[in-house]
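This view holds just a subset of the chains, kept in their places.
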Amino acid sequence: MIVPPETYNRILALEYRHARVLDEDRLEEWPELFVERGVYKVVPRENMGRPVELPILFCDSRAMMRDRIDSLRRANVFNLHQPRHVVTNVEVLSTGGGEAEVVAAYTVHQTDLEGQTRLFGIGQYRDIVVLTGPEPLFREKMAICDTFAIPNLLAIPL
Amino acid sequence: MIVPPETYNRILALEYRHARVLDEDRLEEWPELFVERGVYKVVPRENMGRPVELPILFCDSRAMMRDRIDSLRRANVFNLHQPRHVVTNVEVLSTGGGEAEVVAAYTVHQTDLEGQTRLFGIGQYRDIVVLTGPEPLFREKMAICDTFAIPNLLAIPL
């Protein structure tokens, strides 16, 4: 499915912005990348296709995302790891009703205070992007984790 | 070399689709991304520039690719590792005769049944993409492996 290059690039820009607000510790801007009743969830790949998906993280509104960020801010006074979200292989699978169904690969590395970097997790995004507003927004973002032996507690969003 | 954005995006879509059919275990669709007499080969970087390339994997038709997939299906009743192919740095080096010469970087990670992910291999694709059909197809795809100390038997295509 090939969308006009302008549309594809606007979707890319949303995906990269999502990565960057997380990596630059601008977590308060994260919910603004979703529509008001947007859904964000993290699901281990092994749970996909089961009757119950059992997400390890689930938010179904900006308000719930903001609550989560508030909790993170209280829990992690100091952000001990620098994350780096890489988004690649962005494909538009279908469009319709002003929305696009998008898949992508993500890779997250973390660097500790000693400057050592390790792979934190890899997986796939499956997103629904609303294209009708001035800027594209996520109606749904699902991170399906290949890596579920996650070395730290999952703190910031994937 | 800058091709029209529509053309570039169609090439991107082919590269990403190649990655995704492998990662989603839709191996039977893999030969369909090549022309009938398409070539797929995997060559360790250390062999490049030698009189004989000695590919560690070589197919020169869809039929041969299908045979390989059949063998894989018989040998690996259960796919023990989840692969994740990331394709980046996609460059069109030249075009002509309805074809494009394309290079890209690839990174393949594998996740085992315990959910632990490790780097499987990294390298470069050097591809010839046929642009004249309704969808672009590979006339040739060569994976040049930087990583040749490959931890498992090379099972699925890179």
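Note that the chains take the letters A and B in the order they are written out, and that residue 1 is the start of every chain.
Methods note: a residue touches a chain if its C-beta (ideal position, glycine included) is under 8 Å from a C-beta of that chain, and two chains touch if they have at least 3 such contacts.
Predicted, not measured: the structure shown is a model, and the values here were computed from it.
Trainee: Count all the copies in this homomeric complex, not only the 2 that are shown.
Mentor: If we count all chains in the complex, we get 3 identical copies.
By our rule, only the chains that are shown with their structure count from here on.
Trainee: Suppose a student superposes the Cα atoms of chain A on chain B; what rotation angle should they report, nearest 5 degrees?
Mentor: Fitting chain A to chain B on C-alpha positions yields an angle of 120 degrees.
Trainee: Per the centroid of Cα atoms for each chain, what is the distance between chain A and chain B, given in Å?
Mentor: Here the centre of chain B sits 27 Å away from the centre of chain A.
Trainee: Any idea which chain A residues touch chain B in the complex?
Mentor: Residues in contact with chain B: 1-2, 5, 8, 44-46, 86, 88-91, 103, 105, 107, 119, 121-124, 145-150.
Trainee: For a test of understanding, state which residues of chain B touch chain A in their complex under the given definition.
Mentor: The touching residues are 5-6, 8-10, 13, 16-17, 19-20, 23, 82, 84-88, 107, 109, 111, 114-119.
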